[in-house]
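Excluded from the complex is one protein chain; the other protein chains are retained at their positions.
For reference, chains read A, B, C and D in written order, and residue numbers begin at 1 within each chain.
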Amino acid sequence: MNALILSALLGVIMMFSGILLKDKKSIRGIAIAGMLLLLVMNVLEICGTVFFKVNTEGLMVFDRYALLFNTIAYLSTLIYLLLSAKDMEKVGVNYAEYFTLIFFILCGITLTSSFKSLLILFLGIEIISIPLYILTGSDKRNLKSNEASLKYFLLGAFSTGLMLMGIALIYGATGTFNTNFINLYYESPSALLIAGMLLLLFSMSFKVSAAPFHFWTPDVYDGAPTVFTSFMATIVKAAVFIAFIRLFDEAFGSLHARWQLFAGIITVATLFIGNITAVFQQSVKRMLAYSSIAQAGFMMLSLYSLNTDAKEGLLLYTAAYSFATIGIFAVLIKMNDYTFDGFNGFAKKQPLLAATTTIFLLSLAGIPLTAGFLSKFFMLKAALAGGGNLWLVIFAVLMAAVSVYYYFRVIQAMYFKDGEGAFIQASPFFKATLVVLAALIILLGIYPELLFYWIYF
Amino acid sequence: MQNVLQIVYLIPLLPLIGFLINGLGRKHLSKSLIGIIGSGVVLASFAISIWVFLQVKGGNTHDAHYFDFINVGSLKIPFEFKIDQLSSLFLLIITGVGFLIHVYSTAYMHEEKTEHFGRYFAYLNLFIFSMLLLVMGSNFVIMFIGWEGVGLCSYLLIGYWFKNQEYNKAANKAFIMNRIGDLAFLIAIFWIINKLGTVSYSEVFTAANLAKLNTTDVTVITLLLFVGATGKSAQIPLYTWLPDAMAGPTPVSALIHAATMVTAGIYMIARSNLLYSLAPITMDVVAYIGLATALLAATIALKQNDIKKVLAYSTVSQLGFMFLALGCGAYTAAVFHVMTHAFFKALMFLGSGSVIHAMGGEQDIRNMGGLSKKLKITFITFLIGCIAIAGIPPFSGFFSKDAILLSAFEKNPVLYGIALFTALLTAFYMFRLLFITFTGKFRGTHDQEHHLHEGPAAMTIPLIILAVLSIIGGFVGIPEVLMHGGDKLVEFLSPVIPVHGPSTVSHSTELMLMGLSTGLVVIMIIFAWFKFKNYQRTEETGFGKVLENKWYVDELYEKIILKPLNWLGSFFNNVFEKSVVDGLVNGVGRMVNYSSRQLRLLQSGQVGNYVLLMVISMVLIFVLQFFIRK
Amino acid sequence: MAIMQILFWLLSVVALFSALMVITSKNPVYSVLWLIVTFFSISGHYILLNAQFLAIVNIIVYAGAIMVLFLFVIMLMNLNKETEPQKNRWLKMAGAVAGGCLLLVLVAALKDSNIQNQEALVNEGNIGLIKNLGKELFTTYVVPFEISSILFLSAMVGAVVIGKKE
Amino acid sequence: MPINYYIFLSIALFAIGIVGVLTRRNAIIIFMCIELMLNAVNLLLVAFSKMHHKVVLATDAATTVGTDGQLFVFFIMVVAAAEVSVGLAIIVMMYRNIHSVDVNFLNRLKH
Partner (left out) sequence: MVPVLLILIPLLGGLASFFIKNEKAVRSWVLFASLVTLSISIFGLTIFNSSGYLQHQCQWLQSLGASFSVKLDGMGQLLCLLNAIAYPVVILATWKSSYTRSHNFFGLMLLAQAGMMGVFLSMDALLFYFFWELALIPMYFLCSQWGGERRIAVTFKFFIYTFIGSLLMLIGILFVYSRTEAHTFSIASFYDAVLSDKEQFLVFWLFFAAFAIKMPIFPFHTWQPDTYEQAPTATTMILSGVMVKMGVFGLIRWLLPVVPMASFQLGNYVTTFAIIGMIYASLIAIQQNDLKRLVAYSSIAHIGLMCAAVFSENSSGMQGTMIQMFNHGINIIGLWIVVEIIERQFGTRKISDLGGLAQKAPVMAILLVIVALANIALPLTNAFAGEFLMFNGLFNSLGSKYSLWFTVSAGISIILAAVYTLNMIRKVFYGNTNTLTEAVTDVAITEKIALGIIVLLIFIFGVYPQALIDLTEKISVYILGEASLLPKVRTH
């Protein structure tokens, strides 16, 4: 609750700061300070100090899982702002508004991570989506940006329609929007319920860009201004995933056997399309878009196998994935050639950045000692637990091997090829932040208890 | 109290030390010093061997255990020396002949550069060391160590002049052919381990253990051992390396490829005679192979013109005789022949060495002739050698060969007939060699002619000593008929090689056979004298050419073994490796790439298509849910 | 009850027909108008179901504000002509078929659901009245209500960001 | 009214909306079709709310069961309004740049 209200307030504050202050630096300052405050508030709430006692009975529940995820999301956002806030200036004039929207999105994230009623889920997702449509299109002079935003908007609205239809059907079958009550209707569920559930599955798959509902992702991530791609590819996606697994755990957990097959199909499709298509990309940005699909495929495993490992693992996964991807994007933004060749000879010019980028890539590829490995490990473990589907796991693993191919192409370009990848100088602060981020990833990779400790202490 | 024979480790140790000194210090020591060290250590071990021999003669045999070599689970392979009649006898031969040849070498190799001189002696010492290991080992593994060791040394010494790639090829050939034999030997060892769980003679050759082995086991083991022997002792089909081995310096040929190493096979079989006695089939095989080899080699030797080649083939032939003896169960006779053969064959090789030395490296007998005037000692000693090998009483060769022929006759008169024929051939080609080389008039160049001279004392003295030995060496085994209790060797070896009853052949027959062989040999020699006393070079034709070309056996091997293997190798290397092993892996990679290129076309960029695809997949899933998996 | 039946059928037919016209008529302006008709008929259904508040809101917000906005934009882009470029036939066909399949599948799936014999209370029941809804909205649903204000804020900001000339 | 009628009616409207999205090229029309889909949902929700209301009404005269359904519709309208404002803004921006609202021209980003 702290975070929810505060983030809304911060959004408003940023809005006015845009009008009052002209100096971008101070605007950025406020935003980062606010972000920090937000983070602190949230941690306080975890520790049990709630400032706003609002009764959200049956609508929201701020349990530890939600709060923990919020912490991850806020932390990633903080890092994201520290790394890339400056680069938003390049996008357009409405500097403060961007922050406003980001804070509103965080507000939506807070909703989706802690909803108990489908109404809140719906509102949350909309609060996330609408600002994203705008951020995607915020580079107005850039046709790609326009196109991306329009595509995103049309498809997003369409999927919203699907979602609403699903909710309506479920309401018809159960007469409630509260997930816990929905979960009670498991013996001889009516066709309405099943249909609604499937529609929700589709629309959520769309939001997390799982095949075959992923089509918007590459275009939108590619077209959107890179700063915002970074944001929506990481924190937003993670948040929606948390909502996804919450929904299907709390509302349809009792029907698991019913939808597991479809979850499996979607997982396989996502893994396949994401990884295979990424192989042939020439632009790193687009490659990362596909890789985000591939990673989504791995996260889908947690949905497929709905158990404790899966849920904990998903938390770790979101953290690992967000951190790594934010890091890579932060570096990518500074490049002015987004193709693989743009990275040629990068290590010679910027050894430190190259090293950190390598760590991020290794983490995405799931190499041990990085958080990426453990998160994938959790997914596999969850999928195998209790005689899960071995072939699915083997397939996932082979796809992970494929993913190594395109991640390592970047490493090869950076280290083993020579070239004039022109590169805007990075401030020492930027470098320091990246190093901290990399250290964080390694730390999570060696000592994940750091995270799990908070779930039950 | 500990047995005095515990110190026998000195015998192999001294040559090893010599090897180390000469090997490491070859740059810094003077030639004379190298020579002294090289020969000295062997002399020392010879002295110890004599002492050991006397000990053994006094009835003191001993297994000297030093440390556990390999000790896995129930399998125990100690590093242990066995000192008994057989090994002590071989010790004498190896160290004794070895010493003489070392001495000879000091003079023969004197033109070599110091470091190479040192290298040479290092190799020789190393060889002596391994050979001693071979005969002293108290179990098959130690024997195998020596076995491969001598193989290595022969490889090194054949390739001693490493600038000449032909020599190196010969060296490789020797080593690899030996390896083939060694593999069989190895498998035999595994078989024994598998059946008896031990490898040491004292345990394998106990009646209890031998009883454990059924006929097939014994037959297979013995056959495998025999294959090993054919490798080392140059029998059919693995004999072809020996003539090529003549690439090495002549003393080496004398030591390794005549006196000692090649007799390892005989030693092994004699050592495991108890096994062989249980395997009649193997015995036949051994006998026939031996005889066949003897005959084949003898025929080839008839037409060779390289002095050393002739001797090489005669060696192969003589080894064949020894195997014949083994095959006929006359192990003692074989060992006896090993000894005498060591004397006269070493003698003849050294003799040929001094000839070559005198001729300045010339080896083709067609360019020699009439050397008897210049090289008196060489001529006389060589003559003695020839008489010995031809088997004229009372020279050593007579007794040993007679024993063999007798055993052959016992087994089967046909064998005897062929063996006798071979013996006659031997006499013929040896004297052919003698006459072409030493009689008639000189056919070489002029500077060769007035450069002819007898070698220094270091070369002549060994010759003389060996000559004496080849004369008297036979008296240790005078057959019963000629002198009662004359056959000292048999009774000496009896603890190792049990004597099975008195010979079935009546004394009269035996005497008759002796007379027959001797007579025929003499005739042969006279025939050779008339044919070759003044030899003119003639081109070989017809069958003679086949013999000159060694029955084209090398070419045959080339065709049926080397070519196919090479073809297979290049097929694997160029075709299989690239197209299959790599092909599969790269193929997968290419497939991924291709499917990636196709799959991205799905991302058409058209919103309409995206929605369409989404709707279709929705419909499909609905259908799946509601109409297929009710 | 008969009058209710008739009204229901009438409204349904109107709704479906106008909806079809929306997607078939060449001229965008017509589509807008037809859509407005659809909205009206849906509002009619609301009234039928005695959900007066929603009926009103639907007319005001949708048929009123939103549709006017649409119309306004279309006029602004003067798209009011017949010459809208068409998709190629096969794609249209495919689209139609796919949509039809979805319809069929859903109908087939839901026709014998376990609530098929239930009925929607028509013309009675007062939950649809402003009084009741308002009470609920400002007690139980106050939080979402406030949250939706954020939605509007962000929409507003967004409109500014997108629309403002630079 | 049997609830099935409402279900079918709204599903039909929904499907029509989808077909519209699939068959038209004009972004605005597509958007309108999406609005149509939303309305179909609204109708369905109201119908369901009344259905549930009826069930309970039989036992308890003062029940407010079903209110949440209608409130949900209210929220949907709210969201739709917001969406429309943003969506039209985007479409206008698009039109400013390429002087067309034809979605088939949105093909810079592909593969």
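Here, a residue touches a chain if its C-beta (ideal position, glycine included) is under 8 Å from a C-beta of that chain, and two chains touch if they have at least 3 such contacts.
Source: prediction; values computed, not measured.
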Residue of B:Leu92, B:Ile193 or B:Ala458 in touch with the missing chain, whole complex considered: B:Ile193
Selected residue (touches chain absent from view) among A:Leu36, A:Leu143, A:Ile265 or A:Leu369: A:Leu369
Hidden partner chain, residues of chain B it touches: 67-73, 75, 115, 141, 144-145, 148-149, 152, 155, 159, 162-165, 168-169, 171-172, 175-176, 179-180, 183, 186-187, 190-191, 193-194, 565-566, 568-570, 572-573, 576-577, 580-582, 584-586, 589
Interface with the unshown chain - residue positions in chain A: 362, 367-369, 373, 377, 380-381, 384-387, 390, 393-394, 397-398, 400-401, 404-405, 408, 412, 415-417, 447-449, 452
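Here is the rule we go by: only the chains that are shown with their structure count from here on.
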Rounded Å distance between chain B and chain D, as computed from the means of their C-alpha atoms: 99
Averaged-CA centre spacing for the pair chain C and chain B, given as whole angstrom: 104
Junction residues of chain D, two or more chains touched: 3, 7, 17-18, 21-22, 25, 30-31, 48-49, 51, 55, 65-66, 68, 71, 75, 79, 82-83, 86, 90-91, 93, 103-104, 106, 108-110
Numbers and ranges of chain C residues touching at least 2 other chains: 87, 91, 94-95, 98-99, 102, 106, 109-110, 115, 141, 144, 148, 151, 154-155, 158, 162
List of chain D residues in touch with chain C within their complex: 1-9, 11-13, 15-20, 22-26, 28-29, 31-33, 35-36, 39, 42-43, 46-51, 53-55, 57, 64-68, 70-71, 73-75, 77-86, 88-93, 95, 101-102, 104
Chain C-facing residues of chain B, complex: 608-609, 612, 615-616, 618-619, 622-623, 625-627
Interface residues, chain A side, partner chain B - complex: 151, 154-155, 158, 162, 191, 194-195, 198, 202, 206, 212-213, 215-216, 218-219, 261-262, 265, 273, 276-281, 402, 405
